[in-house]
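Here's a slice of the assembly, chains where they normally sit.
Just so it is clear, A, B, C and D label the chains in written order, and each chain counts residues from 1 on its own.
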Amino acid sequence: QTPQEIKDRGTVNIGMLVDFPPFGILNTEGKPDGYDADVAKLLAEDFGVKVNLVPVTGPNRIPYLLSNRIDFLVASLGITPERAERVDFSQPYAGIEISVVGEKGLDIPDAAALAGQSVGVARASTQDTSLTKVAPEGTNIQRFDDDASAVQALISGQVPLIGASNTVIAQIQKLRPDTYDKKFDLAQQVQGVAVKPGSDELLKEINQYLTEAKKDGKLNAIHEKWLGQPLPDFIADDTAPRVDGKPASK
Amino acid sequence: MIREFGTSDFLFILFAVRWTLLLSAIAFAGGAVGGLVIALARVSQNRIFSGLALGFIRVFQGTPLLMQLFLVFFGINIFGISVTPLLAAAIALTLHASAFLGEIWRGSIQAVPGGQHEASWALGLGYLDRMKSIILPQAARISVAPTVGFLVQLIKGTSLASIIGFVEMTRAGQIINNATFEPFTVFGLVAVFYFILCWPLSIAARQLERRFSRATAR
Amino acid sequence: MTERTSGAAAVRMEKVGKWFGDFHALKGIDLEVANGERIVICGPSGSGKSTLIRTLNQLEPVQEGRIFVDGMELTGGDRNVDAIRREVGMVFQSFNLFPHMTVLENCMIAPRKVKKIDKAEAEKTARHFLERVRIPEQADKYPAQLSGGQQQRVAIARALCMNPKLMLFDEPTSALDPEMVKEVLDTMIDLAQEGMTMLCVTHEMSFARSVADRIIFMDRGEIVEVAPPDRFFDAPEHERTRNFLGQISH
Amino acid sequence: MRSAGFGDPVNDRCPRQVRARLIDDREDRLNYDFNFAPVLANYPRLLEGAWVTIQLSFGAMVAGLVVGLMGAIAKNAGPRPLRWLVDAYVEAIRNTPFIIQIFFIFFGLPAIGLRFSPNVAALVALIINVGAYATEIIRAGIESINRGQVEAGIALGMKRAQIFRYVILRPALRTVYPALTSQFIFLMLTTSVVSVISASDLAAAGNDINAETFASFEVYLVITVIYFILSIGFSALFSAIERVAFSYPLSR
């Protein structure tokens, strides 16, 4: 996949989540919207082509990319080495913190205390992979299809704990104030644009543009718009391209 | 960031009904053609035809529709042939419906009493006339009830098309739920919509079945 | 009704043998039926009566011997089967009318589809024969709306509409209520008087006595005795025949 | 309103000429590398998942049969309010997707104090689901029994329960056995959606492996084959049961 092909075609097909507020949602008109949508639009603008936002789901977003249904993903895809075996990542364009939250009374200061507990996560999400990595023997990780189901499991009492991003945690606090609190941080996740392996030219152009957008404040503006706070420094300052999911050492 | 469940969300789910309906219609139309072929092949004297038809029925009745959808959508694309979600859903649902309708209709054809075949042989009617004028019209009558019953199954089955990105009713519900966190409102509504679609068909199927069993009881 | 002048016998069977799997259902059947002859076949259940007459239009194919109908060889290959079926009318015990067609349509379907006769002509013939079996007024009813006796008369009319040279009857009255037997037998007597060649399986001995030219008694797949009615009833040659007659006329 | 959430990115929005070219040049991009290694490396988890699927299916079949029998008896002979109740249950279940039913059972029932683990919730949902279908099927079987059979029982002085138990039950089940078993196979395939409530069945194992290895196509292919093998296995089991339980000859 080369930028030239996309430009010739006049449309770029970009996969994004629509069930991951505030990054990807459907607005009241039923159109994809959110932080990811705005980033995707900026990228399309840079290519000088029309944007076609294709809704994907957490479990199927990588298959979508690998089977040529879309040109790339701006789908809140956390950069991890596992995923980097299947797709190539750009530099980060957003970041979230993943933590474990749970019922107030529970004393879970760190991952070791999870033994014997049930923790809900969205399947194939960063919380899933990072929790799986740190959870001790005897942790019961329950994987749901999306964050909403995991949250519902927490609220209905089916699980006492879930792994979730800071944005989801904010929503839980709104839904049920003072019932749950954050136990410990799991990971800081940075999200990258993902392309099919081997699409080096395309990746290069995306990286270039992201570097630019971080400098001229465009990315910051939409971050303020959707998340109500400026782009965190660890994203804004990180413009190194990714190799195997890690910053390339210069 | 969470919004209240509002009219626009209601409408979003309501309008997703058309995809449920469209997918069902496509599946039913495709399944009708495929099912007839399968059924005729299955009752034919030719061992190869009936064997192939049996194999087809076994495979597509023996694996989950969910997996069929997935494999058609992503599988065909891997070989470089582009399939749209609609086409993929149409293919997978057609294969699925062909297997089930083929089996239903095979049963109906075989339920036509043997005497009817014999009488039409004795009158010298050929294969096409026999099928067209004698056997299929009677089989059709027998099959109406189970066919309508299967339609209900099919409508509900389209909810699985969400796995390949179709925003039909169930998927619409999931999306709205992610934005509103009111699962019981959202999924309750979705359930009600399905019920409104399916219930009249279920009733029709049952009444047709009654009428048929009364007609044959004499 | 029409005069037939053919030198050949209506039916000739030569050493016909028939197996169902291992079961030997017809054994060395030799039989010649002249044009215009009326034959009644009787015998115990399972003796092969139905099988015998069903071989005459190849509803049951045979494995051994030769069968000629109206001078054409039935056993010589598939060529003749269709031609012969057109010459042979069959009336079943269970009527086998087509339930989704009116009486008239039942009578018209074969002339139209098989003989390609046009609609008006076929209807004329059909009405003619419905008249013959004395139910012209039932033409537009469906089979289910008729009594058993009426249904069987429709079945006879349906067969006659093909202008067969030979009529086969397989226990045409045994599925009827006692009161309806008579109407069907009367219809058959009419046919017999007009010189139709008939083979009839029946246990109606009064019919056999008054109508048959010859009576055939079968047992265990063999033709045991062939005789005109007088001799058959009054002086049967074979022990088995006597036993049978003793049983059915209690 | 037109949802942007579906449809084909290429065909819907591309000028025709461009589209033709696109399809052309997709053809020489068959660069998907099949890689079954990660799937096969995870075979113990697939087996575990398959085992859960077998347990769920089998448990739901047995319990669903009992529910179906009770439902059918209630519909046949129960007092009117009970019949309505059973009717409402059957209609509600048969006319809504299973995925929504399981959702309500897992997330909704805790509100009234009924809390099941995911696998148990999946089992309960499957029983409730197949019980509704079995009720209808068995009812039809009971109704298919010739009235004369019942009258023979009455004339011999049997009580209603005795007639049901000794005269009706076995022939009724035999009549509907094919319908019942195909419903059971369908049930087994339906279990593939219980992963939405984090049950650990075969499909969930596949999803998890998929999430870790992203070898989606290979994973789905393999679990589809496993489902097929399971359905053949269950069919074999059913015909074995048929040979034992319904071996008596039918009238010609």
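In this text, a residue touches a chain if its C-beta (ideal position, glycine included) is under 8 Å from a C-beta of that chain, and two chains touch if they have at least 3 such contacts.
The model shown is predicted, which means the values in this text are computed figures rather than measured ones.
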item	value
Whole-assembly formula, with each chain kind represented once in the display	A x1, B x1, C x2, D x1
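The criterion applied here is as follows: only the chains that are shown with their structure count from here on.
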item	value
Length of the shortest touching-chain route, subunit C through to subunit D	2
Length of the line joining the C-alpha centres of subunit B and subunit D, rounded to whole Å	16
Distance between chain centroids, defined by C-alpha means - subunit A, subunit D (Å)	35
Distance between chain centroids, defined by C-alpha means - subunit A, subunit C (Å)	82
Where subunit D touches two or more other chains, by residue	1, 3, 5-6, 10, 22, 26, 29, 32, 107-108, 216-217
Interface hub residues of subunit C, defined as touching at least two other chains	none
Interchain contacts, given as pairs of chains that touch	A-B, A-D, B-C, B-D
Sites on subunit D touched by subunit A in the complex	1-6, 9-10, 12-15, 18, 22, 25-26, 29, 31-32, 106-108, 110-111, 115, 118, 195-198, 204, 207-208, 210-214, 216-217
Complex contact set, residues of subunit B against subunit C	113, 115-116, 118-126, 129, 133-134, 137-138, 141, 215, 218
Subunit D-touching residues of subunit B, taken from the complex the two chains share	11-12, 15-16, 19, 58-59, 61-68, 70-71, 74-75, 78-82, 84-87, 152, 156, 159-160, 165-167, 170-173, 175, 183-184, 187, 190-191, 194-195, 197-199, 202
